[in-house]
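Only one protein chain is missing from this complex, and each of the others stays in its spot.
Then we have subunit A:
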Amino acid sequence: MIIKNLTIKNYRSYYGECSFDFTSGLTLIIGDNGDGKTTFFDALKWLLDPALEKADINNISEMRKSELEIGEVETVSVSMTFDHDGEKMIEKSFIVERVNEDKYITRSFSFKGYETQGAERFPVTGKSLIVRCFDSFIQRYSMFKGESTLNVFDDPDALKMLVDKLSDIREFDEYVEMTDEFEAKSGTAYEKECKNDKKTEREAHILEGQKTEVNARINNTRRDIRDTEKSADLFASRIEVLEKNQEASERYQELKKLIKAREEDVLQWKSRISAQNFNVNLLDKLWILASFSPILKEFREKASAFSKEKRRLHDLFVAQRAKEEGRQEVLDEISSLANGTSRLPWYLPDQETMQEMIDDEICKVCGRPAAKGTDAYEFMVAKLNEFKKHLEEKKKAQEEKPKEEELFVNRYIEQMHNLSISLGGSKAQDISELSGTIYDRLELLETFKRELAKAEEKLQDALDDKARLLIQVEGVTEEQLDLDFQNLKGFFEQKGKAEKRLVELREELRKAEALKKEIEDRYDSLNPGSSMAKVYQKVHIILRNISEAFKEAKEFNLTRFLFEIQTLANEYLERLNTQDFHGIIKLVRTSQDTTEIRLLSTNGRAITDPSGSQLTTMYMSVLFAISDLTSSKRDENYPLIFDAPTSSFGGMKESGFYNIIDSIEKQCIIVTKDFLDDRGNIDEAKIDQLTCTVYRIQKEAGFNQDDLSTIRTIITPIK
């Protein structure tokens, strides 16, 4: 099928009749945002969707609508002329009528088709023509809106369905099924005969038992293989996801550590702040005494005053007593004078002088001799004795004198004074400095608070980084990232185990199948006695061989077909990525009988996180390959229509890509804003390099950006 022309009339921004002609190669439709690219694609989809069989008032050109007079009618239509076993045409249209200022009605919806046979043109229904020439299944693999819709092959059944649809392999199925049935029936018949045959009866029963057993074993092993493959696939896909997030996981771990460290930092500042227990410091650090200095002073002054007063009173008391003692002695003196004798006091002369006078027998007071035995001599001896007696009496009197009465009996004031001294000096100084300490500590607390605020800010930064990371790996939870890190190793081990088990199971299956074959051979080599059994034997052997031949042929064809797709796809992939890394496309058949497309590195390792452009070129290559094979096998060709397929491409890759597509002999219609610079100007140099047809679609100048009815797409053929 080759699309030759598409005409859009009064469909949304396409005002009036707008026509595109297409060649069998590449056609580019270049337009900027809002210029009508997607409308082009939507118009085509509307036309080609047989399920859409009604008028939609939203599809009418606003500009045309606004021009309609009341009662006036207009046609809205999309039509396509194409070659597919001769020229054909389809057209979807309806009529719109303005019934009053604000109301429009639609009617006369039609979906018509024409096909040409020879020189004649026959009308058919549009629906039947589409179903016949370009059904929704083919459309699914032909029309792609945006890059992301290219992933149609992610559906595991997609390739199988394509193979079924596009290759003739499916035709084998009927034969495989039929010959399988013949083989089974002839086998059953033969086995039945053998069991009834006396000669083979015993062995046939044994073989039947063995066959049942081996069949069961084969089924079980196959089931185990399927299950194990599923597990291995599951682990592989998990590993793939994990590897995709590996960088994020590692970054997450780093951030987690950082957050933990910063949280500890915050906690440390918080605990430093809370350790500043200012209320209990009033007691524990005696801060409550910060204002105590005046009271301490008062106390010390009071203690000092009491002390002074006590000393004063004591001194007074002592003086008084001394005075009283002095007066007694004077009285004593006065009383000795009163008895009429004139005598020296008892202490004159002193003891030494008296002894000297007695020894010299002379009175040295009056100068007269005082010989021994004289009165004068006796007087001196008596005087010395009196002196000695006086001394003794004084000493005795001193000893016997009653204790003097004290003024103060207690020493409480001294206690106060001692306390006053102990609270003075450095202690008084400490108290006077307390207020300074408190204010210093309050200032320190403020510093701690500022540090805490900084630490909290840093923590928030790390938390923000984490949040940003989680946004980047959209859909992956924090727990998952955490788990990923731990699980990656585990999944590798599990996958390894599953793969090892698969090898074992496949070996088991191979052995069981060999055993089955052996049992069947033994069945075949039985030598039944009855001629009927012998006939059955031969028929069964022939039918089994035929059945196997069909199965092998089907398998061979399928493998070859997939291999061809793969080879072709890789050729395209290489061409589309001439100067870039592209990898190798591998079509892998699974045990579930589906086929997956994988992009591998040349060393056979899967590319876990291919870039957008790698994926796009991979899918396109497969599409081109399938399209090639379809045209060569079935002599059918389908256009490939892409709306903005290269959004993930860089400038260089983009031009290379178009140059390649341009050279491929395949009808491709690409709607794109590539080749436009920031101001919407077309890059003519690049366009000049292409050989294809190029259209520029553009909003007509002078539109009002708030009024849809002023928007109109103008089509300009550039090449």
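Here is the rule we use: a residue touches a chain if its C-beta (ideal position, glycine included) is under 8 Å from a C-beta of that chain, and two chains touch if they have at least 3 such contacts; residues count from 1.
Simple rule for what comes next: contacts and distances are computed from a predicted model.
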> Just by its UniProt name, which of "NADH-quinone oxidoreductase subunit L", "Baseplate protein J-like domain-containing protein", "Putative ABC transport system permease protein" or "Glycoside hydrolase family 15" is the chain not shown in this complex?
Replying inline: "Glycoside hydrolase family 15"
>> Considering the complete complex, identify which of A:Ala119, A:Val409 or A:Ile471 is in touch with the unshown chain.
In response: A:Val409
> Where the complex has a chain not shown, which of A:Val152, A:Ile218 or A:Ile438 is the residue touching it?
Replying inline: A:Ile438
>> Of the residues A:Ser24, A:Thr75, A:Ser293 or A:Asn557, I need the one that contacts the missing chain.
In response: A:Ser293
> Which listed residue, A:Tyr104, A:Phe306, A:Phe492 or A:Phe703, touches the chain dropped from view?
Replying inline: A:Phe306
> For subunit A, which residues touch the unseen chain?
Replying inline: 275, 277-304, 306-307, 309-311, 313, 407-417, 419-425, 428-429, 432, 435, 438
